[in-house]
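A single protein chain has been omitted from the complex, and every remaining protein chain is retained in its original position.
As written, the chain order gives the labels A and B, with residue 1 at the start of each chain.
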Amino acid sequence: MSTPAIAREPRSGPTIYEPSLMTVVDLVDETVDTRTLRLEFKDEGLRESFAFKAGQFGEYSAFGAGESTFCIASPPTRAGALECTFKTVGKVTSALRELDVGDTMGFRGPYGNWFPVDDWRGKNVLFVAGGIGLAPVRCVIWNVLDRRDEFGDVTIVYGARSVGDLVYRRELEEWAGRADVTMVTTVDPGGETPEWDGRVGFVPTVLGEVAPASKDAVAVVCGPPIMIKFSFPVLDGLGFADDDVFTTLEMRMKCGVGKCGRCNIGQVYVCKDGPVFSATELKALPPEY
Amino acid sequence: MSAARQTAAAAPVFLAEGELEALVAELAAAGAEVIGATGAAPASPAAAAAGNERGGPSLDYRVLPPGVAPRLLAGMPRLSLKGFFLPQAEALFGWRQHGADVEIERGAAATRPRVALGVKPCDAAALEIVDQVMNWDYADEPWNERRAATTVFTLACAVEDSSCFCAAVGLAPDATRGADGLLTRVTGGWLVETTTEKGAAVVAAHAERFAAAPPALVDEGAESRRAARERVAANLEIDAGSVRDWIAAHFDDPLLAALGVRCHGCGACASVCPTCHCFDIVDETEGVGRGTRRRQWDTCQTGKFTLHASGHNPRDDQHARFRQRVNHKFSIYPLRFGEVLCTGCGRCSRECHAGQDLVEILAAIDVAARRPETAAVGAADGGEA
Partner (left out) sequence: MTEPHDAAVDAPEVATGAPGTARPAAPDRYPETGARDETGDLHGVAREVLTKGDVGVVIGWEEGRRGVRPAFVTAADDVERLVFDTRCVHNLVTYLNPRRAQIAALGRAAVVVKGCDAKAAAGLLREAQLRRDQVVLIGVRCGGVLEVADLDEPAALTPETVSPRCFRCDNREPHLVDYLVGEPQEEPPRPPQTVDERVAALDELPAAERWEFWTEQFSRCVRCYACRQVCPLCVCERCVADKSVPQWIDSASHPRGNLSWNLTRALHLAGRCVECGECERACPSGLPLTLLNRKLAQTVRHRFGYVAGDDPEVPAPVGDYRLDDTEEFIR
């Protein structure tokens, strides 16, 4: 054997790449291909001490398939358990979908930066989300709603391709039922069912119709790239400054700790400088996302 | 890291040719793995008979088997020293399924102390440069452990050929970055100067092998190092700062976009590069209910590197990927970590099957950065570099 470029045996010490073990305590099928898992740390100490901020993500392991990157979809105000929501698109997500309540998976995190929620105190908060993009936004929504007094008006504009693609249905209803939240739900034209009583129209269009005021307001936007692309000009037109518009970037990631190089765009490592970016920061990046 | 323990270069001592084998034997006897550049013995008579080591076995850094001395002579090992710190495939941990439970299994592998003799200064400097990314915020334990366990003695380089350009990126054929000591070839043996406590400790532990360095040989060594520095400076001269800033400000410039037209995206450049460190993490099952999670070398040059699960690929053609390579090494990493992610070893240019030439590319960008009125039109049209 010439060059010893293969280390067959793992080393004896822990590494930053070793996940914590989690038990699946609940699962909810949001749509035909989207599922939410509720996880608890097996280690009691971690269960007590684990803390994170809204917007951060983790690397979730399906042992045998690998790791996948999802935001932490539950709010930091409700600790003890973590939630993640994912669409089945590949090897790891398919394996995660095979898991049942009681099974074990892995978690590394929290990684990345977070929404500057504390800076928004006293301001009106607008949430714009599409499809599964509601998952990271939901975390911030609950974070804000759990601290409702600290913020002004809360407006949520959420849409999906069709009624069947809407996620977090129970929560959509809950938010719609709250007097201190303006909840607007829409589906794309052609996505409505006969019983549908929400709006019909693309999210950016409906956003323009709802036209929330931009004075003393911030916006959180997340969804498919095309939705974000068309929402930004609408927000701009409503008078939102780029510094007050925030999004979370979905990028291919692996290590989550700024080493493997995969998420590097321009001078930014999305796993460390993001995934939360203001529109100002996003527009400064090369168009490689 | 070595930088923290750097000492002023100690006065040189002399290692006679005849003492090298004995030194290696002593180091091994003391429990260290000795790493040096050697050719490989053909694996089998079949390999030799089939002429399948055409041109001679390749020079590579290897853990020396007993009785084999490193080649402390000119010659560029095919791969860099990187694999000894970031192996091309490395087990991170194992797991075992027990019903609904999973047990994570660590191994028993401990990192043995290692002494690397006769390393290229460009390969050693790369280690210190990659230390930055391996330790910003989170510390990569496997990398750091191997760094701590290894004492690196470089060999002042005579400059391989016109593809070397360490001087252009702030290094030199006798640079001591990332090294614990420097050897310089002189008549009858080598001068040895240690630059860290670690290096000094190794010399002290084997003091019998070293003698005082005669002044004439010290002069000889200094002169050969000076001449080498001159030779390599002549290969390429750029203002790395201007290059860095030009790339950052000209992302869409046709010059950058044209760089990838010849490139096949094969990644051979990344595999031979001492500073390329991107990796992938994969799970591999071994039977039912058990397996290993590994990390392995990866490269931004493959189409898959930035492919999203949705099918969207932000870098979907080779020009975007090659631009990322140049950008990351000469602009992004310097802006983020203050270091060029390249040590000018020239392997990528020598290895590139399609004739991509970093000396030419850097010269073209340097021209564009410093004298825009005579800038090259684009590498696809031949350029003017």
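Convention: a contact is a pair of C-beta atoms (placed from the backbone, for glycine too) under 8 Å apart; a residue touches a chain by one contact, two chains touch by 3 or more.
Bear in mind the structure is a predicted one, so any value in this text is a computation, not a measurement.
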Left-out chain, listing which of the shown chains it touches: A, B
Among B:170, B:265 or B:289, the residue in touch with the chain that has been omitted: B:265
Residue among A:6, A:28, A:213 or A:241 touching the omitted chain: A:6
For subunit B, the residues touching the chain missing from this view: 43-44, 46-47, 49-52, 54, 58, 78-79, 88-89, 162-163, 257, 260-262, 264-268, 270-272, 280, 282, 284, 294, 296-297, 299, 302-304, 316-319, 349-351, 353-355, 357, 359-360, 380-382
Residue ranges of subunit A at the interface with the undisplayed chain: 1-3, 5-6, 8, 90-91, 94
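Here is the rule we go by: only the chains that are shown with their structure count from here on.
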Contacting residues of subunit A [partner subunit B, same complex]: 2-19, 21, 61, 63-67, 89-90, 93, 100, 102-106, 225, 250-252, 254-255, 257-262, 264-267, 269, 272, 286-289
Parts of subunit B lying in touch with subunit A, wherever the complex brings them together: 40, 60-63, 79, 83-84, 87-95, 97, 100-102, 104-111, 133-134, 136-142, 145, 248, 251, 277-283, 285, 291-293, 295, 298, 300, 305-310, 312, 314-315, 320, 324, 327-328, 332, 335-336
